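All protein chains but one are shown at their positions in the complex.
Order of writing sets the labels: A and B. Residues in every chain begin at 1.
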Amino acid sequence: MISAGLMNTLQVTVLVLVAAGATVVVRTRSRIRQVLALSVYGMLLAILFLVFQAPDVTLSELTVGAIALPIILLLAIAKVRKREQ
Amino acid sequence: MGIVPFLVVAWIIVAGLYGIVTSRDLIHTIVCLIVVQSSTYVLLLGVGYVTGGAAPYFWDIPVGTRAVDPVVQALALTDVVVEAAVTALLLAFAVQAQKRFGTLDPSQLAEFKG
Partner (left out) sequence: MTARQRLWFFAIAAAGLVACLLWAFTGLPGFGNYPGPYGQEILRQAVAQTHATGVVSAINFEYRGFDTVGEEFILFTAAAGMSVVLRRLRKERQTEPVDEAKTRTIPATSSAVRIAALLLVGPTAVLGWWLASHAQTSPSGGFQGGVILASAFILIYLAGEFLTFRRLSPVALLDAVEAAGAGGFVAIGLAAIAMNLPFLDNYLPLGQYPGAISSSGTIALISFFVGIEVAAAFTAIIGELLEQTLLRSA
């Protein structure tokens, strides 16, 4: 089993990464880059949920936040971009 | 360690709101809304965590083992799916708005009526 101190360090590290990831997503202005940043943020969140002992939520966040949402966003961006030309 | 996850939650909320306020593009606003919504997942799971607890699945561990709270995990699960549904609908609105008004800039969209 993992000792309490190691688990603590792991959790704090991933929490800091998640905070940094949120900042990066918000500050990215280009559309497609933001979708990629969102995908990475979703994976960071999934790791956070795993470290918080919640594997079911991890699976949901991975499938929805890192796969389904970027696909939907990219399709909408493609449609919008086509009209802008 | 007692309050670190909640500080991160507050940071994510403020960062997302900052993105929404300074956005010049509807799609960017929608993605920042996703970020704000993700702060609630961290909050829910942070509230239910038990130090030294295992995941609440008793297939290979005996039933009495210390486990984290399963109710907030069920709530967070529902939350994730609802976020996807709401985002899809918001994007449909954005696409249709761009079709009708030709722009996705919130400051210009505000001038149109009806």
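One rule holds for everything that comes next: contacts are C-beta pairs under 8 Å (C-beta built on N, C-alpha and C of every residue); 3 or more make two chains touch, one makes a residue touch a chain.
For clarity, every value in this text was computed on a predicted model and none was experimentally measured.
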item: Footprint left on subunit A by the chain that the document does not show; value: 55-56, 58-60, 63-64, 67-68, 71-72, 75-76, 78-79, 82-83
item: Contacts of subunit B with the absent chain, listed as residue ranges; value: 1-7, 9-10, 13-14, 17-18, 21-22, 46-51, 55-59, 63-64, 67-74, 77-78, 81-82, 84-86, 88-89, 91-93, 95-96, 99-100
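As a working rule, only the chains that are shown with their structure count from here on.
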item: Subunit A-subunit B separation of Cα centroids, rounded to whole Å; value: 10
item: Residue ranges of subunit A in contact with subunit B within the complex; value: 4, 8, 11-12, 15-16, 18-19, 22-23, 25-27, 29, 31, 34-35, 38, 41, 45, 48-49, 52-57, 60-61, 64-65, 68-69, 72-73, 76-77, 79-80, 83-84
item: Footprint of subunit A on subunit B - complex, ascending; value: 1, 4-5, 8, 11-12, 15-16, 18-19, 24-25, 27-28, 30-32, 34-35, 38-39, 41-42, 45-46, 49, 51-57, 67-68, 73, 76-77, 80-81, 83-84, 87-88, 91-92, 94-95, 98-99, 102, 104
